[in-house]
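One protein chain is absent from this view; the other protein chains keep their places.
Chain IDs A, B and C follow the sequence of writing; residue 1 opens each chain.
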Amino acid sequence: MYHETILTVRYVETDKFGIAHHSNHIIWFEVARTSLLRDIGLPYSEMEAQGVSCPLLETYCRYGHPARFEDRLIVRTSIAEMSPVKIRFSYEIVEAEQGYTVACGQTLHAFVDAASGRPVRLNRFRPEMWGELVQRSRPYFAGIGGQ
Amino acid sequence: MYHETILTVRYVETDKFGIAHHSNHIIWFEVARTSLLRDIGLPYSEMEAQGVSCPLLETYCRYGHPARFEDRLIVRTSIAEMSPVKIRFSYEIVEAEQGYTVACGQTLHAFVDAASGRPVRLNRFRPEMWGELVQRSRPYFAGIGGQ
Amino acid sequence: MYHETILTVRYVETDKFGIAHHSNHIIWFEVARTSLLRDIGLPYSEMEAQGVSCPLLETYCRYGHPARFEDRLIVRTSIAEMSPVKIRFSYEIVEAEQGYTVACGQTLHAFVDAASGRPVRLNRFRPEMWGELVQRSRPYFAGIGGQ
Partner (left out) sequence: MYHETILTVRYVETDKFGIAHHSNHIIWFEVARTSLLRDIGLPYSEMEAQGVSCPLLETYCRYGHPARFEDRLIVRTSIAEMSPVKIRFSYEIVEAEQGYTVACGQTLHAFVDAASGRPVRLNRFRPEMWGELVQRSRPYFAGIGGQ
C-alpha cells in the first residue's frame, strides 16, 4: 500500500524548457515523506524535537512524462525498507488527470542523534519512537529490515 | 474581500535560522495569485496560451512573525488596483492556528504580449479576456483604475 | 560606493517564460549582501556564531530588463542606512555585457539576539562587532542613522 500526497506544480518550479525542473521532484519526494510521517502521527518536527534527525544518504529519481505548470500530481509513497538504523522510502509521482507517470524514485535515510550528528539504533536511542514508527507505518511498508 | 490559499511550510523552505527563508514568501504570493486566477476561471496557463503574460514590475514584502516548518499558512489575496495596462495584487499571510501575521505584501504586474514582450492594453489586445477578468475578479478587488 | 558580486544565471532559476524567475532576485540580493559582509571580514556565519542574527523586516524589488540563462550579472550593493538597531542595504543588478539594469531593490534588517529572537541595540549587545561593522562597511555606505 502507499500513502498519497497531492501537489499542484508551481510557476516557480517550471524552467525555460516549459516543464517542472528536475530538482523539484526531489523536493516533492520530501513533501510526500513528511506528509506520510505527519499522517501517522510522527511529524518530522516532533522527531527533531526528540533529538532524532533523518538525513538523506542517497536519492535516486527516474524521470518519465514531464510535469507542467498547474498539473496536479499525486505522490504515492511507501516504505521500501526499514531497520533501526535506516529507512528507505519509495515514490511514484503520477499526473492526476491522465494518470501518466512523472517520476519514480527512492530516498535512503539514516536515523541520527540530532545533537551529535551520529548514527543511532532507533530501537535503543528512542525505543518508544521506534515502536510507534514500526506500528503506525505498517500500512505503508513492503518489508522490514533485520537488526 | 479576499481570496484564500492554504499552504504548509516545506522542510526545504526553512533555513539555518530554523524559519522559512524570506524568499519563499514571494513564491507563496505567486502560488496564491495563480490560485486566485485559476479559481475565477482564468488560469495563468490559459492567459499564456492566448499570448498574454503578466511579468512582475515590482514586489514588496514586510515580514512579521516567522513561519516554521509544517506551519499551515493562509494567504489572503486581493486586487488592490487594476487597469488595462497593469494589475496590483495585495497579500496577507497568516498562520492558520494562531492567526498571527507572517507577512504582508504587494506585487505589481504589467499585461504583456507574450510573443513580443511588449506592454499591451488588455482591453484592446484581448477584449474578451479583459472583460472576463474585470467581471470575475470583482469579488476580490478594492478598486479599479481608470481609462 | 558599492560592493560588487558577480553571478551567472542558473538553468534552475529560469521559468517557463524563459527568463529568470522574479524570486531569484531576492536570493541574489542575499548572495550579494553576505558576500559584502564576508569581504569586510564580518561573515554572516561569524555574526551568528556571536549570537547575532539579521532577519529581514522588509524587501522591495523593482524589475527591469529580464535576466536570461547564462547571463552574467553584477550585483552592486551599498548600505543605504545603518543604526544600532537596523541596517538597510540597497542593490542594483546589471547585466555584465550590455550593462542594462535587471533590477533595483532594498532590504531592511533588524539586529536580533539569535538566542531570544529579540531586537537588540548592536552597539550595546556586541559593541566590538558594531564598531567593526561601522568602520569596515564605511566604503559602502551613503549615510548612517543616528542614536
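Keep in mind that, in the parts below, a contact is a pair of C-beta atoms (placed from the backbone, for glycine too) under 8 Å apart; a residue touches a chain by one contact, two chains touch by 3 or more.
Keep in mind that what you see is a predicted model, and the values were worked out from it rather than measured.
Novice: Per the definition of touch given earlier, which of A:23, A:50 or A:101 contacts the omitted chain?
Specialist: Selected residue, touching the omitted chain: A:23.
Novice: Considering the whole complex rather than only what is displayed, give the residues of subunit A touching the chain that is not shown.
Specialist: These residues of subunit A touch the chain that is not shown: 16-17, 19, 22-23, 26-27, 30, 48, 53, 55-63, 66, 114, 117.
Novice: Given the full complex, what residues of subunit B touch the hidden partner chain?
Specialist: Interface residues of subunit B facing the absent chain: 11-12, 14-16, 18-19, 21, 23, 69.
Novice: Which parts of subunit C are in contact with the chain that was left out?
Specialist: These residues of subunit C touch the chain that is not shown: 10-12, 27, 30-31, 34, 38, 43-45, 68-70.
In the analysis below, only the chains that are shown with their structure count from here on.
Novice: Cα centroid separation between subunit A and subunit C, in whole Å?
Specialist: Inter-chain centre distance comes to 34 Å.
Novice: With centres defined as the mean C-alpha position, give me the subunit A-subunit B separation in Å.
Specialist: Chain centroid spacing, subunit A to subunit B, equals 30 Å.
Novice: Centroid from C-alpha atoms only, then distance subunit B to subunit C, rounded to Å. What do you get?
Specialist: Taking the average C-alpha coordinate of subunit B and of subunit C, the gap between them is 25 Å.
Novice: For subunit B, give me the residues that contact two or more of the other chains.
Specialist: 27, 30
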